[in-house]
Structures are given as C-alpha cells and as structure tokens.
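Only a single protein chain was left out; the remaining protein chains are all shown in position.
When the chains are written out, they are named A and B in that same order, and each has its own residue count from 1.
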Amino acid sequence: MLESLTKWSRVKSPWVCHLNTGGCNGCDIETLAALMPRFDIERFGILLKGTPRHADVLLCCGPITRQMKNRAVRIYEQMPDPKFVIAIGSCACSGDVFWGCYNVLGGIDKAIPVNVYIPGCPPRPDAIIHGVVKLLGDLDPSYNQLLEELKRKNEIHVSGE
Amino acid sequence: MAVTIPIGPQHPALKEPINLTVTVDGETIVDIGVRLGYNHRGIEKAGELGNYIQDIYLTARICGICSHIHSTTFCQGVEELLGLEVPKRGLYIRTLVCELERIHSHLLWLGVAGHELGFDTLFMYSWRDREIVMDLLEIISGNRVNYGMNTIGGVRRNITDEMKPQILKGIQQLKERTEYYLGVASTEVTFLRRTEGVGLLPKEKAIELCACGPTARGSGVEYDVRRDDPYAAYPYLDFKVVTSDLGDVLGRTVVRVLEVIESCKMCRQIIEELPEGEFRTKAPRKVPAGEVVSKTEAPRGELLHYIRSNGTDHPERLKVRTPTLANITSVLHCLKGGYIADIPIVFAAIDPCMACMDRIMILDSENRNRKEKQAISWEELRKYSMKWYSDRYQSPSPLKGEARRV
Partner (left out) sequence: MSVASDVENKLKETFGEQILKVRIPRERRIFVRIPLPKVKEVIDYLKQSFGMVHITTITAVDVGEDIEVLYHFFCQGVTISLSTFVPKTNPVLDTITPVMPGAILYEREIQDLLGLKVKDHPDPRRLILPDDWEEGVYPLRKDYKVEVKEG
C-alpha cells in the first residue's frame, strides 16, 4: 500500500536537482529553458530543487573533471534511494570534445551510474523532456503512452526513430 | 569573533560549481575566499593538440552562453596570422550573431538576477522573451546554443532574404520587451531595494582592479573593446557605449538592459545594410609562424585570445583570458563588508561564467592566520550577541556596510 503510494508520488512528481560537473554551460541553460514557461517541464510535476537531499533525479551536465569527481559522488550519495541520474549532453555521455583533456576524466558514468543518456551539443529542451519522460516510462509503463502522445502532437521530435 | 561558512560547490544559490569560504561576523562578511577549478578542463593544452579547424569548435565549447564570441576571437586571430581578408558580408553576419548572442546572454542574466533577488516573476518573463532571440539564432544557424557559425575566412551560413523580415520582426518584439524591463529595473520597489547601494564598486577601484565589461561600465569606466579596438563590422556601425555612475548592482543591471536596446538597434542596422557578395573565402590549412593578440567584447567583458603559430596546421600556444576572471577580484572587493544575504546577487551581478573562467582556479584569502573559533558554548554566544548588538547601536560609527541598510 505504502509502496504503491510512494511509487505513485515519485512518478507523478519527480524532483530534480541540477549539477554542473564541469560543462560549458550550454546544457545548463537548455535545462533551465526546459523549466521555463515555453517548454514548461513542470506540467509533468517535475520540480527543480536546490539540494540533492530532496531530489529523486540528478541532472548532470558536462564532462566530469578531476576536481569535481569526489564532489559528484558525495552529492549522489546524499540523494535518497531510489535515485536516478540523467546525463545531459554529449560531454556528460562520453566527454565529447574534452576527451583527452588532462583534467577531464570522461563522461559522468566514470563517477556515478547513469540511467538515461541525452546526447546533443547541447540537447534541445524537447530532447531533455523526451529523456525525462522516458525515465518516467521505465518507472511506470503508462508514461510510454504519454510519450507517444507528445510525439503525435509534435511537441518532441525524435530523430532516427 | 568570526564564523566561517562554506558555500558550494553545489548550492541552491549558485548555478555553477564554485566554492566560497565566507567568514562572517554576525551577518556582515569580513572575509571571503574563493575556490574554483571544479570546471577546469585543460582547454589550452587541448588547443595545442588539435588543428585550427578543430580548435574553432573547441573554443566555441569553452562557454555555452558566449560560444560565438570565443570562436570569433579565435578565427579573427588566425585570419590576422594568415593575412586573410574576410568578405564584408561575412563580417556583418558574424557581428549580427555576436549581437544576438549578447541579447540572449543579457536577458538570461536579467532572469537569473531576478531569481537571486527572489523576484521569480521577472525570471520567468525574461526567459520567456529570451526564446524570441533563441528562435532567431536557430533560424540563422540551425541550433539554439553553440551555433558553429564561424570558420576561418568568414561564416558558414548565409542570411537569405526570407530570413530578414523574420529577424526584423523578432528584434522589434525584443526591443519593446526590453524597454518594459528597463521600466521594471528603474521603478519596481522590490528590485530597487535589493540592488541600490549593494555591492558597491567605486570607479577608482574598478580601474585599479582591471574590471571589464558591464561590471566596469556599471562603475562609470568607459571601456568597450567594440569601440576602443574595433573588430569585425563594428567600425561601420553606430552605437553608444552605455555607462552608469551608480557603481552598484543596479548600475550593472541598467547597463545590461540598455545594452540590449543598443544591440537591437545594431542588429536592425546590420540587416538593413547587409552588403552583397560572398560570405567567406577559402583559407589554407597551414598557418605561417607568428603571434597575434585578438580581442573582442564578450557579453561579460573584454575577451583576449593569444595565438602563436609555428607554420604547421596546429597552434603552438593558445591562451584564453575570459572576462569573469578579470572581474573576480572586483567581486571579492564588493562582497567584503556587505551582508551574507547579498552574496548571490552581488556575485551574480558580474554575470560570472565558471565555464569560461575555470580553465584556471583561485584560492584567495588575505588574513588566513586569524584565529577562528568554530564551536562556542551557548553562554558565550549569548554574551557575544549582546556585545555585538550594543556595539552596533551605541557606537557612533556603525559597522561598515550598516549605513546603507536603514
């Protein structure tokens, strides 16, 4: 009973925390733009939180730098279980242009486990919405219908599908 | 007695990783240290390893907000080394994207400043209107952020006649909205109360600490690379350098909002006077040995790239100096003596861009050897607070920073 209640609330209102692990800011501003009136990610109940202790989902932007690695792990550990990580942008997925830079370790998955990868430099806000809804679809299959609906209404564009 | 509070690297008030070590006495900041480097990637070394074409895209990814200005600075430096004459149409298109980028960056800043002041309505409004300029950039370049417009010898995409009316319409809308924000910034009581007299940077100090961009112009220093060291199409454009003598957060806000209006005028002029002809020339792969200093005015201030070539297809040394680094000494000066609650807005007022700056990092504190007592008993705290308040209200000269908040 309690389990289904927590699952319901988690799926209906996932709280996210945003973390820049060394990126160029491009993905950060697109993530913020997704929260703004035009794209309005809040209609899925998604709320931006300042502290990882309140968050279910960690939005990571940028490659992981040497200095940031331990901090990212600490922030990840502060989140309550079950926790999810979304890597936003090509850098967060693999390191991208910063691959081979002496202070960059690579993608976010070098430090913490990642659930969803959103490639793009930077991904458009609708791609970010797509990624988040896909994560919700993993938690509750009924969200896959929402995804279909969004695609039909042309609110998100999926290339290669 | 001083208490040290660490803020960041992950903190609700900060959008990017930075660590502030704030020493406070009551609520007044007596000392502040900054630890950066959470964003340090090693781009200058990577620039030496890639070839010139790769480096255009690498420099564009120094910062996602001002990506075009970074690649512009790099490209015009390489063009100078090559002795390449860029077609006038290419320069105009390059300048147009520069100015649109400035508009997008300043509107973004205005929203973030509103957010830091607890004025989220302004945040939502200005970010909504920012979508207009994002659409324009998408029409021109095909992407919302990281446009990839520049190449050595010009730009990669042309502006067609169908685009022109769309751009003019968007610019007109933006101009009207920005004029509305100017009204907000100069009359709205919430805004004025939180910005007037906060984070004061006197003109002499701004010159001494080598501040640049809107931070310096908000303190009355008339320095703008676009006018003082013109590049691209700026010699052909009419524009004013906006300054304010206020020297506080309000001054910096007004400068940025007025700059958006100036930028709108420039964009209109560029579209109307766009020369015909080619928009790029072919550039050789190898660059003769030499050195060049390339300077531009980024949305945040003066940007410098130093490029040294060695006759091959990759640079010998690429040095990038970003405006945030120049302004960080000024912001530390502004914060001292202020209130702890003002940290987010004073810090935001220089429009810090950690991604730009954090190719390097800083740790700064002048009086580190002061004895800091971290844990105190309740009784000690009570005595201390009584003393603090009696000092504050009875002495004829209140603590620095008190006078302005009555």
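In this text, contacts are C-beta pairs under 8 Å (C-beta built on N, C-alpha and C of every residue); 3 or more make two chains touch, one makes a residue touch a chain.
Computed from a predicted model, the values in this text were never measured in an experiment.
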Pick out which of B:E188, B:E278 or B:E316 touches the chain that's been left out of the picture.
-> B:E316
Considering the entire assembly, which residues of chain B contact the chain that has been omitted?
-> 37, 40, 42, 44-46, 49, 80, 207-210, 223, 228-229, 290-293, 295, 302, 304, 306, 308, 316-317, 319, 321, 325-326, 328-329, 360-364, 366
Considering the entire assembly, which residues of chain A contact the chain that has been omitted?
-> 65-67, 100-103, 106
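The criterion applied here is as follows: only the chains that are shown with their structure count from here on.
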Which whole number of Å gives the spacing of the CA centres of chain A and chain B?
-> 26
Complex contact set, residues of chain B against chain A | 9-13, 15-17, 37-43, 45-46, 49, 57-58, 61-65, 67, 108, 124, 127-128, 130-131, 134, 144-146, 353-355, 358, 361
What does chain A use to touch chain B in their complex?
-> 18-30, 32-33, 36-38, 50-52, 62-63, 65, 67-68, 71, 75, 96-98, 100-104, 121-122, 124
